[in-house]
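Complex shown without one protein chain; remaining protein chains in place.
By written order: A and B. Residues from 1 in each chain.
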Amino acid sequence: MLKIFKYSFFDLIRGKWSLIYFGFFFISSMSLLYISGDVAKVIISLMNIILLLNPLIATIFGVMYFYNSREFSELLLAQPIKRRDIFLGQYLGLSVSLSISFILGLLIPFAIFGIFSTNQVTNAVTLLFVGTILTLIFSAIAFYIALRNENKIKGFGTAIFLWLFFAVIYDGIFLLLLMTFNEYPLEKFALVSMIFNPIDLSRILILLNLDISALMGYTGAVFNQFFGNMLGISISIFVLLIWIVTPIFFFLRSLKKKDF
Amino acid sequence: MKYFFLFLFLIIFSAFSFSQLEVCNTCSIKSIKQAIKIADTGATILVKKGIYIEDSIIIKKPLTLKGIGKPVIDGKKKGYVIEVNSENVTIDGFVIKNVGVSYTKDYAAVHLYKSNNFKLLNNRLETVFFGFLIEKSDGGIVKNNIVSSNAQHEYNSGNGIHLWHCDSVEINGNECFGLRDGIYFEFVTNTLIHKNTSHNNLRYGLHFMFSNNNEYHHNHFQKNGAGVAVMFSKFLKMHHNIFENNWGNAAYGLLLKEIYDAELRNNEFRNNTTAIKAEGSTRVNYSNNNFVENGWAVKITGACYENKFTLNNFVNNSFNLSYNSKINDNSFNSNYWSDYSGYDLDRNGVGDIPFRPVKLFNYVVNQTPESIVLMRSLFIDIINFSEKVSPVFTPDEVKDNTPLMKKNPFQLKLN
Partner (left out) sequence: MDKTIKISGLHKSFKKLHVLKGIDLTIDKPGIYAVLGPNASGKTTLIKVMLGMVIPQKGNVEILGENIKNNPFYRKNISYLPQIARFPENLKVSELLEMIQDLQKRKGDTDDLIKGLKLEPYLDAKLVSLSGGTKQKVNVVLTFMYDNPIIILDEPTSGLDPISMVYLKKKIQEEKEKGKIILVTTHIMPLVEELADEIIFLLEGVISFRGSASQLKLDQGGESIEIAIANLLTKQHA
C-alpha cells in the first residue's frame, strides 16, 4: 500500500493540478489578507471558500483520478499485490497530495502575515484541519462512486449531485423541516441532522470558535451542553473521522466483488 | 522630629478626651462596640490589626472608624455587622466578613439608613449577604472597596453595593464579584459610578431601576450571569465602559428596558451573546461604540423610537441587528459594518450603496431558534442574498445609507 501511495503521490504532486490548487489557495488567502487587515474577516471568507471548494475539488478529482487510472490499475491488478493495497494507496496518494496543496496554500500566507501569533490561531488551525478532513472524506466518497459506476458520465453526475446535496440541498431541506415542525422540540433533531452532513459538521466545528456567543443564545439544555464545552468539539471531530472511515469501508467492501 | 511631636501631642490629647480612641487586643478598649459607646461625637476610632468577633455594631453618631493594618471584623454569620444611622460616618480600611444570611432580612456587612455624607473607603467585604446596603442616604462616597461572596442561588444571595433612595453618591473604583447583583440601584439620582469592576456575579453586574440623571463611565462588567440591566430610567449617560463575555440566552452585555433620553457612547461590547437588547427605549443615542464578536450586536424588541446609531463599529458579530417588528423609527448612519461588501468609487470613505444590517436569517432564527446551527452555511448565504435583493421579511427602511469603509478608529482604554 505504501509503495503504491508513494508512486501515485509523486505522480499527482508533480501534476499541474496540484500546482493550480495550491496557487488558488495561496493567491486567494494572500489577497484576502492583503486587502483586509481584519484577520477574523479573512477567516470567515476562507471558511466559505473551503466548505464549498474542498469537497467539490476532492469529489471531482477523486472521480477523475479513479477513471483515468483505470487502465493502469488493471496493470497493477495483475501484479502480486492485494487489491485493497492498490486502491488504498491510490486513495491516499490523491487525498494527501490534494491536502498538501491546500495546507501549503493557506499555511504560507498565514505564516507570512503572522496569524499564528494572533488570537485567530485557533480559527486558522481549525480551518486547516477541517479543509483536510473534508478532502479526505470527499475523495473517499468519490472513489466509492467511481467504483460503483462503470459509466463515467453517471459517475461524475452522481458525484457532483452528492456534493450539491451536502453543500446546499441538505441544509435547505433541513431548514424546511425545522420551520414546518417548529412547534415541536427540535434541538436533538437539529444536532443529529448536522452529524449526517460532513460539510455542516465542519462548519459547526468552526462556529464553535467563531460564533460561540451566538450559539449560546439558544435556550435548550442539549445545545448548551453540546456547544458549551469540549463535548461538541470532541463529538464533531469523532464523527468527522467516522465520515472518513465509512466510505472507505464501503469502498473496500465493493472492491472485493468488483470485476475490472 | 516633627512626627515625634505630633505623636506626643496625640497621646496627651487622647488622654484628656475621647475624640480619638484606640482599639486592639491588648489595649484597654478591646472591642469596637465599647469604643463607639464611649466615643464623643465626631471622634476617630483607630482599630489596630487583629480579629474582632463582633456583630450588630451600631453607630448612631458621627464617627470615623479607621482600620490600621486591615483589622478583621468577623460577624460569624449572625446578622448585620455594622449598622449606621447617623450622618458623617466614615468606615475606612476594614476587612468585614461572614454576614448573616436571611430570607426575611437584608443583612449587610455595612448598613446605612438615613445617614448622609458617608464615606466607605478601602474596605474588603467577604462572604457577605449584602455588602454595602445604603438606604435613604445622600451625598456619600463608596470608594476602593472589594466586595465578594460565593453566591450559589439567587434566592439566598444578596447584592454587593445596594443603593435605595439615594442622591448624589459617588461609587468609584470598587470591585464586586460572586454576588447576586454586583451593583444595584433603585431610586438613585445624580450619582456618578466610575472605574468599578463587577464580574462573575450570579445575576447582574450592574442593575438599576427608576434611577435618573446618573452617569456611568470607565466601568468594566464581565462574565455576569445576565450581564447588565438598566430599566425605567431617564437621562442616563454611559460611556467608556466595557461589557464583555456575558453568555447565555438571557444574558446581555446591556439590557435597556424603558429607558428614555440616554446617551451611550464610546463603550466596548465584546463577546456577548447579545451586546445590547433594547426594549421600549426611546431617544437613546448610540455613538462611537465598539461591537466586537458578539452573537447579536443589537436586538431591538418592542416599541423603540427615535434611537440613533452613529459612528459605531460593528465588527465580526454573528448578527448585527435583530428586529422583531417591521416598524422602524430608528436611524443608522455612518457606522462601520465589517460585513459590508459595497464599494466606494468616489473615495470619500463612505460606501456608495446602503448597508442592510438585518438579514433574513435573523428572521428565520427568531422564528425557529434551532436553525442557528445553519449559521454561515451556503444555503443561508443564498437566502440572505435573495432577501437583500428584494426584502420581503425584513424591514426595508432599516439601512445605513452612509456606511463607513474603514473602522472608526476609536480605541477604548480603561483607567
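Quick notes on this one:
Here, a contact is a pair of C-beta atoms (placed from the backbone, for glycine too) under 8 Å apart; a residue touches a chain by one contact, two chains touch by 3 or more.
Not measured: the values here are computed from a predicted model.
Across the entire complex, contacts from the unshown chain go to A. In the full complex, chain A makes contact with the omitted chain through residues 3-4, 7-8, 10-12, 14-15, 68-72, 74-83, 256-260.
In this section, only the chains that are shown with their structure count from here on.
Chain A contributes residues 38, 40-41, 44, 47-48, 51-52, 167-168, 171-172, 174-175, 178-179, 182, 186-187, 189-191, 194, 199-200, 203-204, 206-207, 210-220, 223 to its touches with chain B in the complex.
By the touch criterion stated above, chain B contacts chain A in their complex at residues 247-249, 251, 271-274, 293-296, 315-316, 318-319, 338-339, 364, 367-382.
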